[in-house]
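A single protein chain has been omitted; all remaining protein chains appear in their positions.
Should a chain be cited, it is by its letter among A, B and C, assigned in written order, with residues numbered from 1 in that chain.
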């Protein structure tokens, strides 16, 4: 099989770097273009990243030799993975879609548009059918799909099997989010060290709205959102990578502790689908009271699985538990990549 | 006024050190005895602490010269502040009470006994009347009063004005607790750094049970607990000092955001009582979205005030907000000291 | 005594904030003006700092009400403390000096000019005589004095008594510098956490050149630098406040370990001078092998003393030891303030 050519928009940022790293040696995809702001354009990627590369000792060879391009829709690739900042992502992604590119975006700009899929392949791959409506509306030859906010993804993956088996009515979540979630330079070190910051701009709103679209039923008429009350409190903690979420949930139907854990453990919707970046299982339920922890669990299944632990009764809602995911991989770079793999496997990248 | 002589049990531990520091220059009290386990007994306190003192550059002069005693009830003092580990606190504190000492304890052992006051002076000083029943039951000449668990204190202080004005039915709390709360050596640094540990043994149980006693109505028959559902999730984060708590609450009576903030700001139950360690106000409501933070707010009113911020509607319960307190001071050393001051001011230390 | 009116240039930055904090309740000085870049100008200082104040819970009342001015020489004050960034400090400070203000600067711009005193009051207050030459050269009615780089100050204070008693020929120093030394936002948290960065731009050069001027002999002809070889290696470590320095030194004259420690302990050159911010003693030699530590010692004598420990033989040079200072106070804000106090006490602020 010939590899599909991939371009990365925003390739010099933290999420962009993670995408470049994940594409190194990918079985289906070949990194053919790296694009960024004007400042970096024209340089070799290896040079541009000399003192900024933060994914390990070295820029992957195949990427290091590429020339950084500007984010204009004349790149030699079939799909672009967009790790652009939301201040510029909106327009650039539209220009690429209009010019015929498939766009798999990590930016928030188009997430909540009715005909743009907000995808988590394990949960709502059938939302891909929105692409038809999107093309009709816009007249684009290409299209845009998006992945959710980093803390939304982890929570939705944990909630999905419960929603499916028991129904969900209410959710309360308090997050302890990693510094890498703020991008680079992100949080100042004198603010972060030995401290908790009890606020992340826009984050609670995203966690309260995005899950309704993700867990919604799709039809030609669009996505019908379920009735779930969600209340989120989001905090920044001095952890480099790995968002931890304390979640309480009220179910529609009674379920024993054993049944809930079984639901987590049997959740394997992509089993056998062969998507290279799909973790199997996507949820790892851990028995130890002390887990999950960012240090131990952020890289479970190469950073793509969500780790869950401490399921117990909640005296206000029904159950409470802790979920953890790698915000940089499962919550961003790997999420956009997995969406691209889904597109490929469903024929959306064929000409 | 002659100063009351105070002994500190467990004076070499982290809370004990904080008590010794707080007593330096205290207007009512004089540190006359420091006691600890056999290992340290016999040494000068200054020498015993030479490489363990962690409250700043130097052991206060008055304490440095004291000889460390064993924790037996033959100390030259009227009241003992107990910072003993719960593995030994129970029996030792009883022996002191029996021998006629007033005991103000920070240990958990006697907290939930029906006739032992579990005190937060701003909330339930009238619980002191349990001392009578306690003496009758035990025949002790002395008595024991206790302070609550560190994370309980902060939450109860934040809830007290809401309970008083609007009534409280349900509470959900997720904590991000500091490392100093685990004592010394406490959490291993390789476990703590760049990590979150989603479990603190026994902590959730304490946060779910202690508030009911604290907020309960006292009568000669004991404390009648209110009906409040509390659900707690407790986490350890890499912060040295300062517990942060994300709290959601369901009120019995409707209240506007403005009324809730007013309730926090007007809560000054000890105003004019003159207890030297009582912060006035005990609650500081901060307007910035970015507050409270351990780094900025842990030492508010010398570590004795609870800082509150981010009050907003909760779509599952009624309101949510963030509370922060200095776990070492307001949550332990200062709490036991404030209880001792309350005892003094109410005549319980008179002969 | 009427208080001298002080303006702070760069009052919104990290060092500026520290100066504002130190001036609160100062016995000689009164903060009359706060100035910063255009962006902040026109606002009340309290409002401008609402979400940026990082010196504790609250902006001091006296400062909060001041209107932030631009950094132009029409401020109502006799002396300006400059905490400006070096990218703008040079010209602004000159304009103030020309307009007749005394300028005590923390910026590096004028430090190495032959007729600008580079002051550490405990070491070279006689360098004030350079002011005469400076005025003659420039024709300014005012003048500029500077304080050294933060890591230079700590090292020079530690070396001064050794230079005086035994002479110094060679110095090797490796620093572990705190994050606050980089200003705000300074180092990105994802770079700082759980990491060491072995480079601080320009820092090694400053540590190798500034001490020669500081320890030099002044005469009407200028400062004659001593012959000392200094080699510095500077690192950034995840510590908020407090620079630690491992220093090795070759002396001109043999000295016993006891004599060296005695030299540290007897170094009290400002004893009895009455400068309010001068620590007495300026050097605290600690006997424990485990000291000094940023956590325990950064605030020794309100952050103005340098703590020293672990003196022992060095098999390559003669002695090695560890020195620590509060980079924000002794190394910046307090240094500029102490220089201002020296100017006041020597009559340089009289009209």
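Worth pointing out:
FYI, a contact is a pair of C-beta atoms (placed from the backbone, for glycine too) under 8 Å apart; a residue touches a chain by one contact, two chains touch by 3 or more.
Given the structure is predicted, the values throughout are model-derived calculations rather than measurements.
Note that of C:183, C:211 or C:294, the residue touching the chain absent from this view is C:294.
Residue B:180 is the one among B:4, B:180, B:208 or B:277 that touches the chain not shown. Of A:56, A:139 or A:272, it is A:56 that touches the chain left out of the display. Here one chain is not drawn; of A:104, A:307 or A:327, the residue touching it is A:307. Note on the undisplayed chain: of the listed residues A:147, A:194 or A:245, the one touching it is A:194. Where chain C meets the chain that is not shown, the touching residues are 170-172, 174, 176, 191, 194-199, 208, 229-231, 233, 235, 237-240, 242, 244, 246, 248, 289-295, 309-310, 314-317, 320, 322.
Even with one chain removed from view, chain B keeps its contact list with that chain: residues 14, 54, 179-180, 184-194, 238-240. Within the entire complex, the positions of chain A that touch the omitted partner chain are 50-51, 53-54, 56-57, 193-194, 240, 284, 287-290, 295-297, 299-300, 307.
To be clear about the criterion, only the chains that are shown with their structure count from here on.
Distance from per-chain Cα centroids to the pooled protein Cα centroid is smallest for B.
One finds 47 Å separating the Cα centroids of chain A and chain C. Rounded to a whole number, the gap between the C-alpha centres of chain A and chain B is 42 angstrom. Centre-to-centre separation between chain B and chain C, using Cα means, comes to 40 Å. Touching two or more other chains at once are residues 194, 240, 289-290, 295 of chain B.
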